[in-house]
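Every protein chain but one is kept in place in this view of the complex.
First chain written, first letter: the chains are A, B and C, and each begins at residue 1.
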Amino acid sequence: MKKYVAEFERPIIELETQLEELKKTPSAHKADIAREITYLEKQIAKLKVKTYTNLTPWQKVQLARHPERPHFSDYLKGIFSEFTEIHGDRLHGDDKAIISGFAFLGSYKVIVVGTEKGKTTKEKVAHNFGMPHPEGYRKAARLFELAGRFNLPVINFIDTPGAYPGIEAEERGQASAISNNLKILSDLDVPILSTVIGEGGSGGALALGVADRIFMMENAYYSVIAPEGCATILWGDAKKAEKAAAELSLTADKLVKLKLIDGIISEPLGGAQHNKEEVFADLKSTLLKTLDDLTKINVDELKKRRYQRLMAAGVFSEKDNLDVTRGIKILRGDADENRSAN
Amino acid sequence: MKKYVAEFERPIIELETQLEELKKTPSAHKADIAREITYLEKQIAKLKVKTYTNLTPWQKVQLARHPERPHFSDYLKGIFSEFTEIHGDRLHGDDKAIISGFAFLGSYKVIVVGTEKGKTTKEKVAHNFGMPHPEGYRKAARLFELAGRFNLPVINFIDTPGAYPGIEAEERGQASAISNNLKILSDLDVPILSTVIGEGGSGGALALGVADRIFMMENAYYSVIAPEGCATILWGDAKKAEKAAAELSLTADKLVKLKLIDGIISEPLGGAQHNKEEVFADLKSTLLKTLDDLTKINVDELKKRRYQRLMAAGVFSEKDNLDVTRGIKILRGDADENRSAN
Amino acid sequence: MSISEWFKREDRSSIKSKDKRAVPEGIWSQCASCKSTIFQNELFATDFVCPNCSHHYQLSALQRIDLLIDKDTFNETAKDVSSKDPLKFEATKKYKESIDKAKRSTGLKEAIITGKGSLYGRPVAIGIMDFRFIGGSMGSVVGEKIVRLINMAIDESLPVVIVTASGGARMQEGIFSLMQMAKTTAAIDRLQKENLPYVCILTNPTTGGVMASFATLADIIIAEPKALIGFTGPKVIEQTIKQKVPKEFQSSEKMLEHGQIDMVVERKNLKSTIGQVLDFLSPAEVVYEKIRS
Partner (left out) sequence: MSISEWFKREDRSSIKSKDKRAVPEGIWSQCASCKSTIFQNELFATDFVCPNCSHHYQLSALQRIDLLIDKDTFNETAKDVSSKDPLKFEATKKYKESIDKAKRSTGLKEAIITGKGSLYGRPVAIGIMDFRFIGGSMGSVVGEKIVRLINMAIDESLPVVIVTASGGARMQEGIFSLMQMAKTTAAIDRLQKENLPYVCILTNPTTGGVMASFATLADIIIAEPKALIGFTGPKVIEQTIKQKVPKEFQSSEKMLEHGQIDMVVERKNLKSTIGQVLDFLSPAEVVYEKIRS
């Protein structure tokens, strides 16, 4: 079965394929090629380090979308225990793009919600490739409210290209479903921890992303618009996505510098799939430590800080550096000044 | 155009038709028939009194369903001013079986919600004959919550055969939509006044019927099940509806005696359609007087009384008058006693 | 008395019915769903679930208590509350006679038993309906007993579990029955304002006024597989829309798909699932040791 590779990974894969071939050499000749094998292994290691330690934003986007990358369901199994799935929004349906329920995180009882993309083709279709309809956000909303009433911290996982852009989704109030979640989360009486584990696709991601602490996997991206969409709007060419990705500052390292997220979970060279257990353990301990801290804080204080963090998100100037007097003076009714300006 | 008549009204209509014919007599002959006209008028008056003062439950049901009976939209125009319609449940749709919005009732600003049946065929289809889907109840719920937040008394009008028994209605949670309304109304921080103006069809009616005061028009009915449905279940014959109606105690006079409603609004002989202005004026003054009383009560006290009224609805005995000891003693584990009873 | 003797007694006392949901009689019987032959003992061992096709037979309230409540921990409350005949309702027989007959057939006072018991050691307030008692219909007594159960739960800070099996509101009590929808709902609202958990188990069938009141207000709604769940019964829907309803459209599985319930759980996992859910909804420090069945 052909293994998926991102474009920029090809050189590595080619060398690895060569190595596999070499290793299949009959044992009679093993001594001859022993040095070749060692050499090749070193080359591969060097190439990996070179490739993966200075990933461009676009390369990270490709890794974030990598089909072998662990999905929410993997994190669920790797980090939580006794997951008890809850279905339905009590209104219209059970959206499988969002999986949610109760679970234990260490000894903490929590509500866990995440977008699931699915692995096999059948699963992907069932989970709608991780793109929720309003029903999915409304299911999440219901679980957030349950969490608030029963004092269960909320642990959210984000990995979605975005809210599903379909006709029924629009008709059933996709915008409203998202805004309602933003509102519920902003006012929730329990700690909220959100982690972007792959794709953080705009509003559809933010609907699970209003939190007391936001983490990102090292290679995840979080963007107001997909690079392709951005490229189309700016240059009329979706293929300029690489350039758009660079402009958008959508990578974890950029976002933590801008103080828009709280921390980054490291990934092994090449992406989380290369050592899932380590990644799960890392994230788990980060979440646990964070819960230890946040559950000590009084809920009113917690919410006050959450509010302040939200209010601090934004960059602007109090003074206008461009003198645009006409419009404003007209507002104030300085008719004389306008006549003279004319 | 043939005027609709209920079966039991035919004798009256026949006499009225005769009278119309007589009145068309050319004036040359008027003196001759003057006495006949007077006599006929007296007969009609006597027959009306006889027919309409001792209506059976089934006859009232027929009047409650009379196509010429005023509908919610008529009461809306006749009692309220500045009605501002609000649409939609912010989830799925705008159900025209329920009309809702702001209005003035006298000088009171209120939220008014009611089931509307429609008059013309086109309207009836658009309003789904007054049978709401979940969207209708959820629109009402949204307005109830608005009322609670902005301190607007809620004035509900009930005239429905019941919640719509359709496939999509079931799929979208008809039961859940109803139970949610019952819950919201039971806890609302404003006075709620509900009036059954025609058909009070079971749970679909109760979803607008949890209130501080419940009124019924004199000829309205309010039942746990439609007489036809009851007859089908009990005797396998929907045509025995008349008998079922008598058993069900669904008329206003019965319900006020059982203390399940608070008051009856009189109707002119033959039904509200015969003097709509009087009926509207009566109901309006009843609603205003009730609001005057209820708005004086502190909201916690109001809700406490609402709760107590709900808890008092029911008839049962604290003692079992039939000695059925076997089941209970087994529960308590009296094995010996069972052996001996065997 | 041995358990199998109790079973036989239960069986003799149950209403003889061709209803495929009623537990079949005799040593051997044919499954109403899959037609395969089953031993009575097999059925007993599976808590009356067909070992072949998983058809879930109806349980009586007492059998349901055995299934969900730890042995010898159940204490019944409001045990003597009984129905009256406020409307003097008479169809083929008087309402009073229907009640007396139901009492004799089932050994119960009414269509619900309420009380307190332990579920894997956790104290719970529990109410279990019984379909054999006038179709599990809700009248004044069912409503009153549910309210008293909830009041007890609030007083003692207990979670509430209600198991439903009902054709809806009880016709013979007219508007009194309808009002039980509002009455039970208002009590549920008070319970939920205390943030006490409320779990509802929908069993076959759960329809009408029960579905449209306390059943659908639970924090967590669990249904047994293939239960008939809905507001209006399929026959009435067919009469209205003048077509046949889709196969199994008001089943637990379809309701799950339509987002109306939280889980579908097989009978054998019911007790442990309820225990698990209550663990999550209880204060952080309270986790009971689970005795897996």
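Following the convention adopted for this analysis, contacts are C-beta pairs under 8 Å (C-beta built on N, C-alpha and C of every residue); 3 or more make two chains touch, one makes a residue touch a chain.
In this text the structure is predicted, and so the values were computed from the model without any measurement.
Asks: I'd like the shown chains that the missing chain touches, ordered by label.
Replies: Within the full complex, the chain not displayed touches A, B.
Asks: Looking at B:Glu14, B:Glu36 or B:Asp94, which makes contact with the chain not pictured?
Replies: B:Asp94
Asks: Which of these touches the unseen chain: B:Ala6, B:Ile86, B:Ile233 or B:Met311?
Replies: Touching the chain that is not displayed is residue B:Ile86.
Asks: Of the residues listed, A:Ile44, A:Met217, A:Cys230 or A:Leu287, which one is in contact with the missing chain?
Replies: A:Cys230
Asks: Given the full complex, what residues of subunit A touch the hidden partner chain?
Replies: 163-167, 169-176, 178-180, 182-183, 186-187, 202-203, 206, 209-210, 222-225, 229-230, 233-235, 247-250, 255, 258, 260, 307, 310-311, 313-322, 324, 326-328, 330-331, 333, 335, 338-339
Asks: For subunit B, which residues lie in contact with the unshown chain of the complex?
Replies: With respect to the unshown chain, the touching residues of subunit B are 82, 84-95, 102, 108-109, 135, 139, 146, 149-152.
One rule holds in what follows: only the chains that are shown with their structure count from here on.
Asks: So how far apart, in whole Å, are subunit A and subunit B when each is placed at the average of its C-alpha atoms?
Replies: Distance between chain centres: 53 Å.
Asks: I'd like the Å distance between the centres of subunit B and subunit C, where a centre is the mean of that chain's Cα atoms.
Replies: Going by mean C-alpha positions, subunit B sits 31 Å from subunit C.
Asks: How many angstrom lie between the CA centroids of subunit A and subunit C, rounded to a whole number?
Replies: Here the centre of subunit C sits 44 Å away from the centre of subunit A.
Asks: Multi-chain contacts in subunit A: which residues touch at least two other chains?
Replies: Counting only residues that touch two or more other chains, subunit A contributes 90-92.
Asks: Taking each residue of subunit C in turn, which ones touch at least two of the other chains?
Replies: 216, 258-260
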